[in-house]
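Removed from the display is one protein chain of the complex; every other protein chain stays in position.
Letters A and B mark the chains as written, and numbering starts fresh at 1 in each.
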Amino acid sequence: MRLRKRIVAWLAGAAAAFVATATQAEPVKISFLYPSPVADVGWAKQLDLGREAIEEKFGDAVESIVVENIPEGPDAARIMNQMVTDGAKFVMLGSFGYMNDGLRLARQHPDIAFIHASGFKQTDNFGTFTARNYEGFYLGGLAAGMVTESDTIGIVAAFAIPEVVAAVNAITLAVHKVDPDAKIKIVWLNSWFDPPKAQEAARALISQGADVLFSLHQDTPSVVNVAEAEGVYVVNTSSDMSAYGPNSVLASVINDWNDYFIESFQAALDGDFKGADFRGGLASGAVKVAAWNDDLTEEQLGTIKQAEADLASGKTHVFAGPLKDQDGNVRAEAGTTLPDQEIFGMNWLVEGVSGSLPN
Amino acid sequence: MQTITFVLAGTMLAATPLLIAALGELIAEKSGILNLSVEGMMALGAAIGFIVVMETGSYWLAFLAGGLVSTLLAALFGAVVLLALGNQVATGLAVGILGVGLAALIGKPYESKTVPPMPRMPIPFLSDIPVIGPGLFNHVVLVYLAPLAALGLWWLFRYSKLGLIIRAVGESPEASHAIGHNVMLVRLLAVLAGGFLAGVAGAFISVASTTLWSDGMIAGRGWIVVALVVFGTWRVGRVMIGAYLFGIASIAELLVQSTGIGVPSQLLTSIPYVATIVAIALLSMDGRRIRLNAPVSLGRVYREAQ
Partner (left out) sequence: MTRLPWIVDTRVHRTRYTALLAPCTAIAVTIVGALILMSIMGVPPLRALYYLYAAPLSGRYNIGEVLLKMSPLLLIAQGLAIGFRAKVWNIGAEGQLILGAIGGSLLPIYFNDSQSALMLPAMVLVGASFGMAWAAMAAFLRARFNANEILVTLMLNSIALQLLYYLVSGPLRDPFGFNFPQSALFPDAAMLPILVGGTRVNVSFFIALIATALAWLLVRRSMIGYKLEVGGTAPNAARYAGFSEKQAVWLSLLIGGAAAGLAGVFEVAGPLGQLQRVISPGYGFAAIIVAFLGGLNPVGILFAAFFMAVILVGGDIAQTAAGVPYALNTVLQGILLVTYIAARLFVDYRVRLRPPAPASEAQI
């Protein structure tokens, strides 16, 4: 072997070894920012499960930092900046309210990949992800229409953001498909965090005859507790809460970000991350409906599963025309479906909801 | 569940913690001490009470522990206000913030866990009355104890020597001192009693009402308690009526929404606060009435004659 070749080989080997030790010594930092504390269940918990999925898949190659319970105000920007300063290469922003500060930071750091929950602005290194929870709630609505005996469905909702409004509409459409006479009643809490009030709202709805409740965007099992105590059914958001209401949980609409997070992080590692708008529903598995109650008959469950398969395959659509709002205006003509843009900006209620939007 | 039953039951459940804590605040204020840290004491009581049920399964122990830990916080408040002659408004805010923070810190591992609901104690015969029975007479025992406690407190202030001493100390600490009462001790005990009741009220919310703990769940109820005492012009009966009225108001908001009447919900959410302001303004309008009932030395720093 000629000396030069040997030197080259040695150098190449050394370089490879150096790179290897470097990557071993310095795992890629990923940072996750949540608006609420990570509890046993809830929105932040589901995001955190996604983080754990990344850790499990990439092992020592990643090191993750979690900051929880950060309100959507001026402090969030500082925390994000801190994450970037500390060397994060992949940043997950878990609340809509982090959008503008996140975008600003993404513009300053084109080499860092950002993914942002529920937002609507994307750049090359700033992607957004949203759950098509309305698909899951449509299935929950079908089940609700099947089991209700009082023909009254009650919805406890935090704030009238488009995502929640779309869920309310999906529930209404589904319930009316099964039980056209059912009444849909709704209480807006106008509070992010007030479990006692959520429970009082749940009881108010029960007193108005509701025997199936929907708990929209409550992080705690507050409404589930009431449903269990009062003997009514409940469909909840984010996590499987059947442990809190073994008899009462009719179904849980669950967010599963694992695949999306892993794919996004892989893309960031490979250097081909592209800020896109990911809207995951039943088809992608980002929305799952689980914990179906045993009270549902085989036949009912069969109908629901069929609807699930049809929604997932794209054969049917939750917001298919003809679709009218509360005031009787046609929102989608027969034979058309509502475009995504309108679903994710929904500020009107479909025909048949009793109650109004708080604006 | 019928509407009337719900309104009654919901009112009892919403009003009970307010009433318990308001009675405590009333004792403190009658002795001349304005305690603005109720929110923090309730939060701490809620966290501790919940943890105790979680770990031991005993609800009574939970109320006791929640009450006692809040009493410790009240002791801190009392020490600063009475011994260090601190400004009561500032000290109340400070201790309140401390309580909210400690509750969040201690309760962190228990975030969003739940405990089984406390067993109810239906009152025989009464709970069988249609509509009213399940609304008023099928609750956890504290719901019945709270009005009884109010009755006891009314008797205490009206007929007992201790009540007389507390009132005297609140009216004129200097005169009370001159006739040989231990002003400091009376005030300290009043503050501790207030803290204990605030803690019990907090524990009621977490273990008997919501059956879960979460940071921020007291959500301003401690401030409502302070308002209730003014609203009730320092009279036990009126404070109690105020607590139940407030309970009804908060239930009515949700009921109106659930019947689908098209009023902006933020407006409805604001109603209890607006109502409180209006009530306070109306009640205070007649200055004499306030002066007649308000403990004269309320909020003033008292320094014992040397």
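Basically, contacts are C-beta pairs under 8 Å (C-beta built on N, C-alpha and C of every residue); 3 or more make two chains touch, one makes a residue touch a chain.
Nothing here was measured: the structure is a model prediction, and the numbers come from that model.
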{"item": "Omitted-chain contact residue, chosen from A:61, A:161 or A:312", "value": "A:161"}
{"item": "Residue of B:54, B:72 or B:93 in touch with the missing chain, whole complex considered", "value": "B:93"}
{"item": "Full-complex contact with the absent chain, from A:100, A:123 or A:306", "value": "A:100"}
{"item": "Options B:76, B:166, B:212 or B:239, residue touching the unrepresented chain", "value": "B:76"}
{"item": "Absent-chain contact - pick from A:39, A:53 or A:70", "value": "A:70"}
{"item": "In subunit A, positions touching the absent partner", "value": "37, 65-75, 77-79, 81-83, 85-86, 96-97, 100, 120, 159-162, 165, 190, 341, 344-347, 358-359"}
{"item": "Contact footprint on subunit B, counting only the chain that is left out", "value": "36, 40, 76, 79-80, 83-87, 89-91, 93-102, 104-105, 108, 180, 182, 184-185, 215, 220, 223, 226-227, 230, 264, 266-267, 269-270, 273-274, 276-277, 280-282, 284-285, 287, 290, 303-304, 306"}
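Just so it is clear, only the chains that are shown with their structure count from here on.
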{"item": "CA centroid of subunit A to CA centroid of subunit B, Å", "value": "38"}
{"item": "Touching residues on subunit A, where the partner in the complex is subunit B", "value": "37-42, 69, 154, 185-191, 193-197, 199-201, 203-208, 210, 219-222, 225, 229-230, 244, 354-356, 358-359"}
{"item": "Subunit B - residues contacting subunit A, complex", "value": "1-3, 5-7, 9-10, 13-14, 108, 111-114, 117, 205, 209-212, 214-217, 219, 221, 250-251, 254-255, 257-260, 262-266, 269"}
